[in-house]
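The complex appears here minus one protein chain, its other protein chains still in place.
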Amino acid sequence: MIESPSGFWEPVVWIIAAIVALLIAYFIQRRGEKTYKKGVQSETFLMGNPKLSEGETHVRAHNIYWGFFEGLKKYYVPTINAHTGIINDHLVWLTAGIAIVIIILFIAGGI
Amino acid sequence: MLSKIVRTAANQLILFILIFGLYVIAHGHLTPGGGFQGGAVIVSGVVMLLVAFSSKELKKSLRERTLSVMESSGALIFIGLAFAGIGIAFFYNFLVGTPIFGRIPVTGPNPGDIWTGGVIPLMNFAVGLKVVAGLSAVVLAMALFSSGEEIEE
Amino acid sequence: MMEHVPLNFPFLAAALLVGISFYILIFKRNLIKLIMGIGMLASGVNLFLVALGYRAGGNAPIYTDVPEGPMVLPVPQALTLTSIVINVAVLALMLTMVILIYRHTGNIDSKKSRILKG
Partner (left out) sequence: MDKLLTYSPILIIAIPLAVAFLIPLISRAGGKARNALVIASLAFVEFLVIILARDIYLNGIHIYTLGAIAPDLALPGGVMVPIRIILEVDAMSIFMGIIWATVSLTAAIYSLSHMARETGQTRFYTLSLLMVAGCFGMIFTGDLFNLFVFLEITSISGAALIAFRTRFADAVEGGFKYIVISAVAGLMFLFGVGLLYAQYNSLNIGFLASVMQYSMLDKIALTLFLMSLTIKTGMVPLHMWYPDSYSVAPANITAMLVITSHACMYAVFRVCFSLYGITLGVAALGWIVVIIGLLTMFVGVTMAVFQTDVMRFMSYHAISQMGYMWLGVGVGLAVLGNPEALATYGRDAIGGGIFHILNHAMYKPLLFLTAGALYHRTATRDLNKMGGLGHNMKFTLILYIIGTLSIAGIPPLNGFASKFLIYESVYQFNPVLAVVAMLVSIITLASFTKAFQSAFTGPQLPEYKDVKEVPKPMLIGMGILAAGIIFTSIFPGLVLEHIVYPATDALINQAAYVNGIMGGIP
């Protein structure tokens, strides 16, 4: 039981609720279509084209979320270009970071 | 391998370097110096041998396994001395007051008393052993590395 | 509390060393020069620490032939020695890695020998 400023979290209650929900879902599913034929309807259908080999049907990692990267090109291209992997550039960032934080702390003052 | 003059001179000089290094280690608790500094002095002698002879020659006499054992035992002696005082506290100087290195140093102008310092001189020797072995291994490995060989397992 | 140590030449030299070494770290792409830069940075910091150990009127804490008077607490010297020892290890490790990088890529330029990025 976790109490936060505006709520609480109790995993045991959540698990019981999830089990109840799953049971309900299972009962609904059992009342479903009885004419489903196992094996035949789960075959891949590629618009009548011949079946591909197993290696070819697997979607490889670089194809996943292609659209996401394409849409966010404006963000991704400069960000990836900033990750040069050159050790000198990492040290530039460190030096710049130290300088900026010192300036901020001086402006903000303190006691 | 350099000329015969260099090799002979190196053979003679290594003795003095060794003595000086041991002196720095042994007087570590009295004068500036100590295990690391003295060890580094001795390793400079090893580097001289490395320059005078080739790394292949030196590999025959300085075996990696021997160096590894020396290094480990140096560190173990150091930690063992630290553990030896654990009846009172870790790193406790339990030798103070005993005949071995146990005298209390006098302040004011004096030539220095070697039998002071408790466990510190012993720790200096342990560190010296470790530094000599470790740095020699480093230097030797680098020399072998840059000549395209590997140090043997 | 002791009064603030006045700004004098050792501190300026330490600052100069640190400044030069940062210049090297940022602009020199040769990995050996980069390591030299780190060595210089270490020297700068060590010089700074040793300079802190000086107190006007204090004696060096060496028990042989010490003049009469107060001795300084040798903490900064101990710090410097420890830092030197650590730096020996770091520099040796870095040089070994540069040798290996050169073996693998045939280059010691930080841009040309880079494989990992992105």
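Order of writing sets the chain letters: A, B and C. Residues in each chain are counted from 1.
In the analysis below, contacts are C-beta pairs under 8 Å (C-beta built on N, C-alpha and C of every residue); 3 or more make two chains touch, one makes a residue touch a chain.
None of the values given here were measured: they were computed from a predicted structure.
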item	value
Of C:13, C:36, C:66 or C:79, the one touching the omitted chain in the full complex	C:79
Option touching the unshown chain, where A:23, A:46 or A:102 are the choices	A:102
Touching residues on subunit C - with respect to the absent chain	1-2, 4-5, 18, 25, 31, 34, 38, 41-42, 45, 48-49, 52, 73, 75-76, 79, 82-83, 86-87, 89-90, 93-94, 97-98, 100-101, 104-105, 113-118
Missing-chain contacts mapped onto subunit A	1-2, 4-7, 9-12, 14-15, 18, 54-55, 57-62, 64-65, 68-69, 72, 75-76, 79-80, 82-85, 87, 89-91, 93-94, 97-98, 101-102, 104-106, 108-111
Subunit B residues that touch the omitted chain in the full complex	68-69, 71-73, 75-76, 79-80, 82-83, 85-86, 88-93, 153
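Definition applied: only the chains that are shown with their structure count from here on.
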item	value
Where subunit A and subunit B overlap in contact partners, by chain label	C
Separation of mean Cα positions, subunit B and subunit A [Å, integer]	56
Whole-Å gap separating subunit B and subunit C, where each centre is the average of the chain's CA atoms	23
For subunit C, residues contacting two or more additional chains	none
For subunit B, residues that touch 2 or more chains besides their own	none
Contact set on subunit C toward subunit B in their complex	62-68, 81, 85, 88, 92, 95-96, 99-100
Subunit A contact footprint on subunit C (complex, rising order)	22, 25-29, 31, 34, 110-111, 114-118
Interfacial residue positions of subunit A with respect to subunit C in the complex	80, 83-88, 91-92, 95
